[in-house]
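Okay, structure first, notes after.
A protein chain is absent from this complex, but the other protein chains hold their places.
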Amino acid sequence: MPRKIQIAVIGDSQPSAEVAGWAEEVGRLIARHDAVVVCGGLGGVMAAAARGAAQNKGTSIGILPTYEATSAAPDISIVIPSGLGHARNMLVVASGDAVIALPGATGTLSEIALALTLGKTVTAIRAWSHIQGVSVVQTPQEAVQQALHAAHKKVSDGRN
Amino acid sequence: MPRKIQIAVIGDSQPSAEVAGWAEEVGRLIARHDAVVVCGGLGGVMAAAARGAAQNKGTSIGILPTYEATSAAPDISIVIPSGLGHARNMLVVASGDAVIALPGATGTLSEIALALTLGKTVTAIRAWSHIQGVSVVQTPQEAVQQALHAAHKKVSDGRN
Amino acid sequence: MPRKIQIAVIGDSQPSAEVAGWAEEVGRLIARHDAVVVCGGLGGVMAAAARGAAQNKGTSIGILPTYEATSAAPDISIVIPSGLGHARNMLVVASGDAVIALPGATGTLSEIALALTLGKTVTAIRAWSHIQGVSVVQTPQEAVQQALHAAHKKVSDGRN
Partner (left out) sequence: MPRKIQIAVIGDSQPSAEVAGWAEEVGRLIARHDAVVVCGGLGGVMAAAARGAAQNKGTSIGILPTYEATSAAPDISIVIPSGLGHARNMLVVASGDAVIALPGATGTLSEIALALTLGKTVTAIRAWSHIQGVSVVQTPQEAVQQALHAAHKKVSDGRN
């Protein structure tokens, strides 16, 4: 059985209701396509993406900044309590075969920049158009489609 | 749906056939009890534990030292290509609700010591009796039973 | 004897001659003010800042991505061969009482974003004006003056 595609979902820990809705839909769509959500494991966009994945019986990985497994959002399936602080941001994007970025602040920006440094495809929903190398789309559907396409291409090319 | 128990399995990357057999049995038993294997994702004990888990349709997490997802052992379900080098050892044990140690070298010893530092229960199979705090058992069955017991107790106590 | 101020200097590993000249001047000025240069320890802006510091008998810290101490630029005084890959970017900015950013690519952007996440003052020389929170100046002199001012204020406020 081949390994499932993993999509990193990043964004604000305190998003607007609209952005949280996008994140939940992103999680639902990733799970519907039998892929795995990877995120930072805490609140906001992270919790919403995990919730969406759970609604479709999908799997979500939460890479936490602390050693506190109990700090994970309720719907996270698997916790990595890294204890690495903000350096865990690196692991979130390194663990995605592609990355979907929602609106966010400097933590999200650091993840985008690290993802681009690693050569990952980064698709953003209505945000981050000022960052060179980010592909901006308008809907969760487009973002998941683009991310899955990039991830499948990467895996079939044998890239990391 | 509550999060599944996660058991870290550590040991030599070049084990004897006997020790590899123990690791595979440990993986099978963890999966049979609906728990998840966490390991370093590469060869030897890591690959064998993942193979055992796969035989019982279980899940295994491989936390790799490099960014090379393709370096993961074939049966790993989910890869965390950390890029952290040996510092990824810390994440392997931090991600286990309990730890099972097989015979190994200094890399395994560093994981045991880090696990004890984090207050994790460490159960070893016929090894590591010279390390204070490690509980030594004789069989994979005893190791998995003891690790699951410690993990369930930890989770029900609300500890991390 | 109070601890010396530490200034993180970040930027391209393959800068233009002009930008390398700015980095060298930044290193010289930091050392002249008895502060310490912290950088990623490799080539380009990093090597130039260390060279500048050495010209004024100053100290430079190089936090390397690998375990290879011998990969450090020639003028680095102290090496931290972290083995952490790109996650070492986090340590570079965390080790600065303030941060000076020269032109660069996504690696530099990740460091800027992480620095802002940690609440550090980030002063850029003729670059990064599109990143909210970065203060842009025109010369190495202004950058060092601003960074030292922010660092002294932080230290006297007892902040980390």
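Order of writing sets the labels: A, B and C. Residues in every chain begin at 1.
Following the convention adopted for this analysis, a residue touches a chain if its C-beta (ideal position, glycine included) is under 8 Å from a C-beta of that chain, and two chains touch if they have at least 3 such contacts.
Given the structure is predicted, the values throughout are model-derived calculations rather than measurements.
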| item | value |
| --- | --- |
| Among C:Gly27, C:Gly44 or C:Pro81, the residue in touch with the chain that has been omitted | C:Pro81 |
| Identified contact with the non-displayed chain, of C:Ile61, C:Ile100 or C:Ala147 | C:Ile61 |
| Residue, one of C:Val19, C:Ala49, C:Ala94 or C:Ala127, that touches the chain absent here | C:Ala94 |
| Contacts of chain A with the absent chain, listed as residue ranges | 66-67, 83-87 |
| Chain B, residues in touch with the chain not shown (by the definition above) | 84-87, 89-91, 105-107, 109-110, 112-114, 116-118, 130-131, 133 |
| Chain C residues that touch the omitted chain in the full complex | 1, 3-4, 6, 36, 54, 59, 61, 63, 67-70, 72, 76-84, 90-91, 94-95, 97, 118, 158-160 |
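The definition used in the following text is that only the chains that are shown with their structure count from here on.
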| item | value |
| --- | --- |
| Copies chain C and chain A - interface residue numbers shared by over half, same or different | same |
| Distance between chain centroids, defined by C-alpha means - chain B, chain C (Å) | 39 |
| Inter-centroid spacing, chain B versus chain A (mean Cα positions, whole Å) | 26 |
| Distance between chain centroids, defined by C-alpha means - chain A, chain C (Å) | 30 |
| Multi-partner residues of chain C (at least 2 other chains) | 84-87 |
